[in-house]
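Take a look at the structure below.
Every protein chain but one is kept in place in this view of the complex.
Chain naming follows the written order as A and B, and within any one chain the residues start at number 1.
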Amino acid sequence: MSEPVMRSPLHSFGLASQAKPIDGSSGVWANEIPHIGYISLRGDGRDQAFVSAASKALGIPLPIEPCTLATSESVKVLWLSPDEWMIVSAPGQANALCSRLELALAGVRNQVVDNSGGYTQIFLGGTHALDVLRHVSVYDFESLQPGRVAGTTLGKSSVYAFRQGNGYRLIVRRSFADYIWRYLVRAANPYGLGIADVPVDNLVGTSTASVNVAAG
Amino acid sequence: MFVFFCPHCGENREEEEFGYGGEAFIPRPATPETLNDDAWGDYLFMRKNPKGWHWEMWSHNTGCRKFFVVKRNTATNAIAGSWTLSDGRKAYDAEGGAT
Partner (left out) sequence: MTSFRVRRPGARIDFEKPLSFSFDGQPYSGFAGDTLASALLANDVRMLARSFKYGRPRGIVGSGPEEPNALMQIEAGAHTIPNLKATQVELYDGLIARRTTGYPTLEFDLKSIGGLFSRFMPAGFYYKTFQNQKLWPKFEHIIRQAAGYGSAPAEPDPETYDHSHRHTQVLVVGGGASGLLAALAAGRAGLKVVVVDEQKECGGWLLSSPHSIIGGKTADAWLKAVLGELQSMPNVEVLTRTSAFALHNMNLVLAVEQLQDHLPLGARSAHRPRQRLHRIRAENVVLATGAIERPLVFGNNDLPGIMTASALTTYLNRYGVAAGKRVLLHTSNDHVYQGACDLVRAGCEVVLADARARVNPAWEKRARAAGVDLRLGYGIAYARGGRAVSGAQLVKLDAERNAVTGKGPSIDCDALGSSGGLSPTVHLYCHDGGRPHWDDEKLAFVVPATGRAKSRIYCVGAVTGEFGLQQALEQTQRTIGDLLASLGKPAGTTSATDVHTDEPASVPPRRIFRIPDGMREGHGKKAFVDFQNDVSAADIHLAVRENYRSIEHIKRYTALGFGTDQGKLSNVNGFAIAADARGISIPEVGTTTYRPAYSPVTFGTLAGLHADETFEPRRYSAMHACHVARGAEFEPVGQWLRPWYFPLPGEDMHAAVRRECLAARRGVGIMDASTLGKIDLRGKDVREFLGRVYANDWAKLAPGKCRYGLMLDENGMVMDDGVTACITDDHFVMTTTTGGAARVFSWLEKWHQTEWPDLDVYMTSVTDHWATAAIVGPKSRQTLAKVCSDIDLSPSAFKFMDWRDGTVAGVPARVFRISFSGELAFEVNVDANYGHHVWEALMDAGREFGITPYGTETMHVLRAEKGFIIVGQDTDGSMTPLDLDMAWAVSMKKPFSFIGKRSFARSDTAGPNRKQLVGLLTEDPEIVLAEGAQIIERTDIAPPVPMLGHVTSSYYSPELDRSIALAVVRDGINRRSDEGRKTGRDVLYAHAGGKAHKVRLVSPVFIDPKGERQNV
C-alpha cells in the first residue's frame, strides 16, 4: 500500500511548479497555500467561561470584537460570528489543537470541528490585487484594515478574506476552489497574473515579518 | 439593491451577502395539536404583506450566518433599522407589534 499523500483542492492546476518570486512582471500575483489546518470553533462569545477556556487553549485571547482576527506564533483566529471562529493552524497541527480545545472546553457549551479538508487558502497580491477584488466581490475591500476579516461574496461563491503583509488571504471552500481560481484568473486577465512563490515561513500567515507582496 | 447593517458584524454590507428570511415574529404555536385547521392554516400561510412598513428577517449568508430583523418600507424600500432577533422583538413590541 502506498503512503498516504495529500492533494489540495487546486492540485490539478499544477501551481507549485509554475511559482516564481514576485516581481514587477505581473500586476497580480496569486497562489494556493495548501494543507493548512482549519478548525471550526463554536461557543458563546459572551460566556466568560468559554472565552477564557478557549483563549487558554489557543494561547491568545479569542477575538470577540466583530470582524477581527488574532494572531500568535502558531495560530490565526478569525471571528466569524458572535458564536463562531475559524482557527487557522500550521499543517498537521489541527488534530492536536482540536484535542487541546476539547479538553479545555469540557463542561462548557461548545463545538470543535476539524474542517481542514473543507477549505483552502489563496494568496492574492500585486499592484492590482485590489482591482481584482473589486471585480470579484461586492465588499468594499478598500476599507478592509489589517487585523480585520470579512465574510463576503466571491463571484457566486463566498470567501473569508483578510490582509496579510501587503496582500490578501482568501479562505475558500474546497469544492468551490476550482471555480474561484478560474474566476480570479479571468478577473486578473487585464493586469497579468503571476503564480507567486509564497515564502514557507509565511504559510499560515502567522509570521510577524510581513513579505512585500506588492512589488513594483 | 439594498445595503443592510448587520447587527452582528457591525458593518454595512451589500444585499448580495444576504438572504431573505420572510416576515419576522411569527412564533410557532406552542401546542399545534390544540389549534383548529383555520388557526394552523393562518400560521402556515397567512402573511401581512403590507404596503408600507414591514418587519422581516434577513440572514447574513456569506458573513455571520445569523438571522436578524429589518424594518423595511415595502413601498419606498426605505429601511428604518436592523436589529438582532431579540432587540428587534423589543423594538417591534414597543410599536405595539403593529405594522
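A few points about this structure:
Simple rule for what comes next: a residue touches a chain if its C-beta (ideal position, glycine included) is under 8 Å from a C-beta of that chain, and two chains touch if they have at least 3 such contacts.
All values reported here derive from a predicted model rather than from experimental measurement.
If you put the hidden chain back, the residue from A:29, A:119 or A:160 that touches it is A:119.
Although one chain is hidden here, its contacts on subunit B can still be listed: residues 1-3, 14, 19, 21, 27-28, 31-33, 35, 37, 40-41, 44, 57, 59, 61, 65-67, 76-77, 85. Touching residues on subunit A toward the chain that is not drawn are 1-9, 11-12, 35, 40, 42-43, 83-84, 109-119, 131, 134-140, 142-143, 155-157, 173-176, 178-179, 182-183, 186-187, 189-190, 192.
In this text, only the chains that are shown with their structure count from here on.
For the pair subunit A and subunit B, the distance between mean C-alpha positions equals 33 Å.
By the touch criterion given at the top, residues 8-11, 13-14, 16-17, 60-66 of subunit B touch subunit A in their complex.
The touching residues of subunit A, when paired with subunit B in their complex, are 66-67, 80-82, 84, 138-139, 150-153, 158-159.
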